[in-house]
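Note that one protein chain of the assembly has been removed; the remaining protein chains are unaltered in position.
On to chain A.
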């Protein structure tokens, strides 16, 4: 097996109060290649977050396995860093110390820590704010801190659950373009959850489309019309093949919505 991450027949059933059970994720299998960007797409309730949380080890699957480098994962760990949609900065630490946090608890020596933090803070364009407290930053800037903090910790996979969902439209596409830049610069493997079709097509090397109730893998979509990764969103939208893929995915979304 060559891929970095294998999701193998993973299911998750939640026990609801009152003795009922809800299957959020049903027998999902796919693989994520090293260095690629995989987007989990699907309508609300299709189990995207649940699946991502199982990959992170924050939730245990009811059956199946998640393999990282062919080893089953057990619980959360630094090799699977996660960025949440909600605000997650450590308020009591400066931007620089926030980004150093992961490295510090993992025993990276101070000079190296500082240098890496500076590098990733620079990558997300926040060098001027390295000594500021997060409470002084805007929502988009805080999300960049969270991304830099996770990347600086050198995870094998970066997991992101609707990381730009709370941002305004302009900041959102700036962040999307930033992610392409970061992926190119760091080579980090990424799994990104979204229900924004444009975002999915722009970012993805592979789209895993999940259907809702229960969350099953409906189709793996490869946006092969893209000649590799493009840094400008409008260039992707202008490509022949973009409109067709968007239309196809919209139709899938609509079908799921009508179920």
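Criterion: contacts are C-beta pairs under 8 Å (C-beta built on N, C-alpha and C of every residue); 3 or more make two chains touch, one makes a residue touch a chain; residues count from 1.
Criterion: contacts and distances are computed from a predicted model.
Trainee: Looking at what's absent rather than what's present, what does UniProt name the missing chain, "Acyl-CoA dehydrogenase", "ABC transporter permease", "Ferritin" or "Electron transfer flavoprotein subunit beta"?
Mentor: "ABC transporter permease"
Trainee: Just one of A:74, A:91 or A:234 touches the chain that is missing; which is it?
Mentor: Checking the options A:74, A:91 or A:234, the one contacting the hidden chain is A:91.
Trainee: Which residue, A:34, A:78, A:229 or A:248, contacts the hidden chain when the whole complex is considered?
Mentor: Of these options, the touching residue for the absent chain is A:78.
Trainee: Pick out which of A:47, A:102 or A:215 touches the chain that's been left out of the picture.
Mentor: Residue touching the absent chain, from the options given: A:102.
Trainee: Please output the residues of chain A touching the missing chain, sorted low to high.
Mentor: Interface with the chain not displayed, on the chain A side: 56-58, 76-78, 80-82, 84, 86-88, 90-92, 101-102, 105-106, 133-136, 146, 149-150, 153, 155, 159.
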